[in-house]
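So the structure is just underneath, and the comments pick up after that.
Presenting chain A:
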Amino acid sequence: MKTSAVFSALVSLLSLASAASSDSNSKSKSSSTSTFTPPQVFKNANLVHVVSVEKNYVKENINVLVENIDKAAQDEYFLPFTADQMSRLGGVEVKDRKDSSAGLFVAEVVEFDQESDIQYLRIRLPKALAPGAQQTLGISYYLLKAYKPLPASIKQEELQYLTYSFSAYLPSAYTTTKQKTEVKFPSGTIPDYTKLPGSGDIQEFPLKQGSKLTYGPFGEKPAGAIEPVTVRFEFNKPVTHVSLLERDIEVSHWGGNVAFEERYTLHHRGANLSSLFNRVKWQQATYYQPTTFALKEMKFPLRVGSEDPYYTDVIGNVSTSRFRSNKREALLEIKPRYPVFGGWKYPFTIGWNSDAKNFLRKTVSGGFVLNVPFLEGPKQPEGVEYEQVQVRVVLPEGAENVKYHTSIPTQSITEGGVEIHRTFLDTIGRTALVIKARNLVDDFRDRELVITYDYPLMAALRKPLIVFGSAVAVFVAAWAVGNLELKFDARKK
Partner candidate 1 sequence: MSADPLQVLASAGKGESTRGLLRVIILLLIAAAAIASRLFSVIRFESIIHEFDPWFNFRATKYLVANGFYNFWDWFDDRTWHPLGRVTGGTLYPGLMVTSGIIYHALRALTIPVDIRNICVLLAPACSGLTAVATYLLTNEMTPSPSAGLLAALFMGIAPGYISRSVAGSYDNEAIAIFLLVFTFYLWIKALKQGSMLWGALCALFYGYMVASWGGYAFITCLLPLHAFVLICMGRYSTRLYVSYTTWYALGTLASMQIPFVGFLPVKTSEHMPALGIFGFLQLLAFLDYVRAAMPSRQFQTFLWMFAGGTFGLSLLGLVLATSAGVIAPWGGRFYSLWDTSYAKIHIPIIASVSEHQPTAWPAFFFDLNMLIWLFPVGVYLCFQELADEHVFIVVYAVFGSYFAGVMVRLMLTLTPVVCVAAAIAVSTLLDTYLRAKLPKPEEIQAAEASEGKKGAKSGLKSTSKPVVGVYAIWGKSMMVSALAVYLLIFVLHCTWVTSNAYSSPSVVLASRLPDGSQHIIDDYREAYQWLRQNTREDAKIMSWWDYGYQIGGMADRPTLVDNNTWNNTHIATVGKAMSSSEEVSYPIMRQHEVDYVLVVFGGLLGYSGDDINKFLWMVRIAEGIWPEEISERSFFTPRGEYRVDGEATEAMKNSLMYKMSYYNYNNLFPPGKAMDRMRNSLLPEVGPTLSTLDEAFTSENWIIRIYKVKDLDNLGRDHTSAAAFDRGHKKAKKASKKRGPRRLRVD
Partner candidate 2 sequence: MRWPTLFSLALFGTGSLVATAAAKKTPPEERFNVYHAKALASAPVKLSDPSYRELTSSSRDYTVAVLLTAMESRYGCQLCREFQPEWELLARSWTSGDKKGESRLVFGTLDFGDGKDIFMSLGLQTAPVLFLFPPTVGPHATASPEPVRYDFTSGSQAAELVHSWVARHLPDRPHPPIKRPINWMRWISTFVVLSGGLTVSYAAWPYVLPIIQNRTVWAAITLISILLFTSGHMFNQIRNVPYVAGDGRGGISYFASGFQSQYGLETQIVAAMYGVLALSGISLAIKVPRMSDPKMQGVALLAWASVLFVVYSLLLSIFRGKNPGYPFSLPPFM
């Protein structure tokens, strides 16, 4: 917990720093007023807001048709969030719905003043939008720690219900002519949800079909209009929350091996137990109703060719794991030592090895290219959310000019840098690339991380030479000592 605290502090610092920077460049352009409101240069002609609560994190999709109502061409579209949301926001991706060739747009958090509750996400359009022109933006992002269990504590055989609160109208910085909000649920059982007076031919929102609720379509709404809505739905699966994932990737050229180790600090953010754990009920439940909101098992689909995995925790090896490896798959299934219920915590460590040639390439220019998944980890039907992720790639001793590129949304990456890591038989220490990210979810599994570095021959030879040299030194010393006269007992004749 201490480490995570440190991390959060660190992260806030970083955000401050970035804020300062963005602040400065924004100052250069425009208003340095304390409460910033984006210039009303856009209009949301049509907006569809899709809120998906199928997994244990919230995924929101905003498809909006924006229109420039200003005289001049504009290239900055602002999206408001509350400060609280902003801290839990992650994986923002913006693209043009019409042509996918445009690629991802730059979307970054700008902080004009930390006090105000409204913070903005600035989306830079690749080419400025001419006056009167329109463009369809597809904005998708994730919100972590979004649910509250209701009731907050239940019996261990009862069903778990979660609630999620959001706004029926998208809180936008611009006037919205026409919009509707769709909510997708894991199942059709939605005991209660806020009802709104209807409009037009629909007398009451929302419309419910199957496991889906639809608020709207609504008419024109001014900027910043909101309509709080709360839905409560059955979610009888674990609400798995990884507060910190430390992922170490160690490359060894001599061994031709890449070693992975992942340390999870796992929490269950679901409903707590109203009465303490009862083994009898648990054992009966495993026969009668197999589905429970406790976390019983996790599946890690590893890269094919991964071998000798291990699964330990702070007091040693955990024997309840299975590893299935063959041509097509390498599946690591682990069970926690005890079923993890709401409010419980279970930190653990897994690791495995893999052949270097699955990940490592030698370029024509003599450098090396390492291509590893940025994030692996469990693949659960209910999803997994990661609050803090720290990926550390330990390159061989003496690796130089390290560069990296990752396909993780840039908004989530908080820090990246190179440091020194000392371990077995190191003299100058190994080059370690450390990347920190926040608010990720398991949708980003297998987003890749590409690292290029140089590794000269001398660096490769350093270790054996040093070992050999020191061994020789020891032998010489031993020989010298052996030649000394160390007989205590002078034989008297």
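One rule holds for everything that comes next: a residue touches a chain if its C-beta (ideal position, glycine included) is under 8 Å from a C-beta of that chain, and two chains touch if they have at least 3 such contacts; residues count from 1.
If you want to know what made the cut, all candidates are chains of the complex that A comes from, given by their letters.
Keep in mind that this is a model prediction, so the values were computed, not measured.
Student: Given that all of 1 or 2 sit in the same complex as chain A, name the one that actually touches it.
Tutor: 1
Student: Flag every residue of chain A that touches candidate 1 in the complex, lowest number first.
Tutor: That would be residues 275-280, 283, 313-320, 337-338, 344-347, 422-427, 481, 486-489 of chain A.
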